[in-house]
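Structure provided below as structure tokens; questions to follow.
Heads up, this is only part of the complex; the chains shown haven't been moved.
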Amino acid sequence: MKKIGVLTGGGDAPGLNAVIRAVVKTAVHDYDCEVLGIRNGFEGFLEQDGVIDLDLKAVSGILPRGGTILGAANRGNPFARKVERNGEIVIEDISAECIARAEELGMEALVVVGGDGTLHIAQEFNNRGVPTVGVPKTIDNDVGGTDFTFGFDTAVNIATEALDRLHTTAESHHRVMILELMGRDAGFIALHSGISGGADVILIPEIPFHFEAICRKVTERKESGRKFSILAVSEGAHPEGEQQVFRRAGDEVFVARLGGVGGTVATFVENVCQAEARVTVLGHLQRGGTPTAFDRWLATRYGAAAVRLIANKGFGRMVSLQQTTIVDVPFSEALAVPKRVDIGGDAVVTARGMGIAFGDEPAG
Amino acid sequence: MKKIGVLTGGGDAPGLNAVIRAVVKTAVHDYDCEVLGIRNGFEGFLEQDGVIDLDLKAVSGILPRGGTILGAANRGNPFARKVERNGEIVIEDISAECIARAEELGMEALVVVGGDGTLHIAQEFNNRGVPTVGVPKTIDNDVGGTDFTFGFDTAVNIATEALDRLHTTAESHHRVMILELMGRDAGFIALHSGISGGADVILIPEIPFHFEAICRKVTERKESGRKFSILAVSEGAHPEGEQQVFRRAGDEVFVARLGGVGGTVATFVENVCQAEARVTVLGHLQRGGTPTAFDRWLATRYGAAAVRLIANKGFGRMVSLQQTTIVDVPFSEALAVPKRVDIGGDAVVTARGMGIAFGDEPAG
């Protein structure tokens, strides 16, 4: 093993720099192996200055920092990236050029750090002959084959602190406080932070909700003397019978959260439940900044394990946390089914048992 | 001095409980004086269980907690509160009843903790014969006669941490990150956190902006290789020639921040400056939760000084911070002119000198 590459893809997640640092430190220290950093996702393969040397000095001091020193892709998937040509947006496949460039560089293997989208691309690169290993990254925790992705614990902590701050005002000022959280089609952030932050209602995509059930909970609390309620709402939550009618704050959609689920629920609460409501949309605060200890620990172990996996020729596989140990699983297993909240699992059962509403409670 | 009262009015601000605790501890320990807590603003005077005894036990452990153990008013100003009568909202003046009740309770004096609205009411109560002293509270820092109000430092720290988190994503992912902040008609929160958080553009109500100037700054940065920008935007900021066309997230207006200045600026940046923008509206996160050391220190000293002011018969006055000392000023001086950012002061001069744009920069 003389030369390997590393790239980071997709949205931001706290811990990306910790992975890069661990890849470099392990490769250099333990294998005397050179590391190339591919900048801006796969695009770096084709850009001038798109591939840089990553030595120990380059990764010094980056462990606690959010973001990624390698930058993120601007035009997405190398198999179908958007390019402006003669004033029109066209889709082009640049994968062959990327692969050729990787060979030209003498890269023996590539570490790809990303969520399910990026990992699918990594799988395809591996299939086409670029030996590739994956590291599961996303604040949404929706990648299969692993107990946790890195970035998730930080997002949950930020959301929990936000719920703590909203709590005191809600209680003093008799408000319904709604916190809209990220997660795409998975409810993990809202479920975890909702339980950790003492929410009264948790809305997640896996459990379609009824507006009336929310109102019943808020009213029931008011009538029993607790004049406030806290709602943790996943951006992908949606009413029964409708599929994600709301626009998301995520990376793919337009910026202003004009008609998000949080605002819609607030409008309903104000007008139908006759309670004063306030919405906060945490947005990108969940994606940036310094990672928690858990995410640094996980990201560091993932990065180091990815290098060892390459040394062991475990190509086409993703590193993964199982219990307290780092193992590895084939891409196919990790990507077979996106992970979702187990709505019969003990977390949801615990929440329901404590009186937290999910919006699917029948009347009466 | 045998019995005094304390009440908190208006929106939430970190440090309210610290004031209440200091009032009680100082009155009990130093003057052997009883303290009554009036709940839910002035409304408590007229409600059953609206006036409670505050002994040392009642204030134990509340120093680090956000909110107020006395609750906040639901129907506002006692001189003109909104009441539903026969299905209609009518305005009624309950001040005479409040004053009568205060006398009936044997309250020798009242500590009123609030922003300019509440302090105006306090002034009026004092004029009508209820000996009153004031404590300046607001996260907006817009009360005159004092260097700082309590609550402000916490809000600025939360906003600064948010800017830190947005910074790393902005830099890695080449985004224009817009953080909309509270402050009503004063730009202190945006100005302070914008400087502390390294913003590139700061928009405040005191300096009407031009959309083009924002675009020039973003584009100038992009062309010099810095592909991201951070904007700290006060909710009350508005374009030149228009007076606060945007709806506010504050307590007085409807919940969903559908057409706030942050979203409007983002729409402009995306469509005119051709840069990807993301908005975060911090909302009530700026008002709640545990206060910073500075706000606890200030709130505690204010509370204690208010009791000493009563002991010295300094009615009709507000405690105030000047340099590092607590003094007191007449209500009339504190309320004469709401405090605004001095646009020729050294903070704005410093920001401009470092290259931060305020949106009023001329072209070319």
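Quick notes on this one:
All chains are identified by letter, namely A and B, in their written order; residue positions are counted from 1 within each chain.
The definition used in the following text is that a residue touches a chain if its C-beta (ideal position, glycine included) is under 8 Å from a C-beta of that chain, and two chains touch if they have at least 3 such contacts.
Not measured: the values here are computed from a predicted model.
Of the identical chains making up the complex in this file, 2 are positioned in the shown model, whereas the full set numbers 4.
Keep this in mind: only the chains that are shown with their structure count from here on.
Look at where the CA atoms of chain A average out and do the same for chain B: the two points lie 34 Å apart. Contacts from chain A toward chain B in the complex involve residues 11-12, 16, 65-69, 71-72, 74, 158, 161-162, 164-174, 177, 249, 254-258, 263, 266-267, 270, 276-285, 287-289.
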